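Okay, handing you the structure first.
The complex appears here without one of its protein chains, the remainder shown in place.
After this line comes chain A, so read on.
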Amino acid sequence: MKKHKVTQVRHLTDSTFVIRFERNGMEFQTGQFVLLGTKGAVDRREYSIYSGENDDYLEVLVREVDGGKVSSKLKKLKAGDLVDVDGPFGFFKFDPQSFQVQQFLFIATGTGISPFHGFVKTHPQLNYKMIHGVRKVEEAYDHDDFNKERVTLCTSGEKGGDFDGRVTEFLKTETIDENTNCFLCGNSEMIYEVFDILSEKGIPTSNIYTEVYF
């Protein structure tokens, strides 16, 4: 566990923010996560790395959880504060060169967009499509960092996205090439449903990669 200095906290909505901190030489592969907590705190939580492999800083995307022991403390951080960071960990690693067919579909709900933000920042020329499910339009976290042509925003709580409804409803209407490599990140209910939908559409389970947010 190492101490890293916070250099920026960027609030995206009332409850969601990006913490940027010094990288201090940490090597990672995009898709991995770190354990993060405020300096000296007993509790820490897992957060996917939001920044790219080539950035000289580390970023994580955090949503404040009601009554959360960690996220509420992280929200109060400001530049100059220290955080405890351990890692990287995890197996949701992404290297497009390791795939025969480099055609990718990313499906996220909420802050599950975080690893995909890292994927795209690391590999800007990627051939991908992304479906992002949120409740409100304001939760389209940093969509400017993605190619708008490739992203579908599904909003279930209000109109104004590209699709009014849940990710799963949108997905059912889509045709997906069976060679597509599908990456899923978000809550377990979404992942269960999407897993079934993709299987029904003929995507082999070996082409489905999941990272469940708990």
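One rule holds for everything that comes next: a contact is a pair of C-beta atoms (placed from the backbone, for glycine too) under 8 Å apart; a residue touches a chain by one contact, two chains touch by 3 or more; residues count from 1.
Please note the rule applied: contacts and distances are computed from a predicted model.
Peer 1: Which of the following is the UniProt-recorded protein name of the chain this complex doesn't show: "Metal-dependent transcriptional regulator", "Spore maturation protein A", "tRNA-2-methylthio-N(6)-dimethylallyladenosine synthase" or "Arginine/ornithine transport system permease protein"?
Peer 2: Spelling it out: the chain absent from the display is recorded in UniProt as "tRNA-2-methylthio-N(6)-dimethylallyladenosine synthase".
Peer 1: Quick one: say which of A:46, A:142 or A:169 touches the chain that got left out.
Peer 2: Answering carefully, the residue with contact to the hidden chain is A:46.
Peer 1: Give me the chain A residues in contact with the hidden chain, please.
Peer 2: Interface with the chain not displayed, on the chain A side: 1, 35, 42-43, 46, 86, 89-91, 188, 191-192, 195, 205-206, 210, 212, 214.
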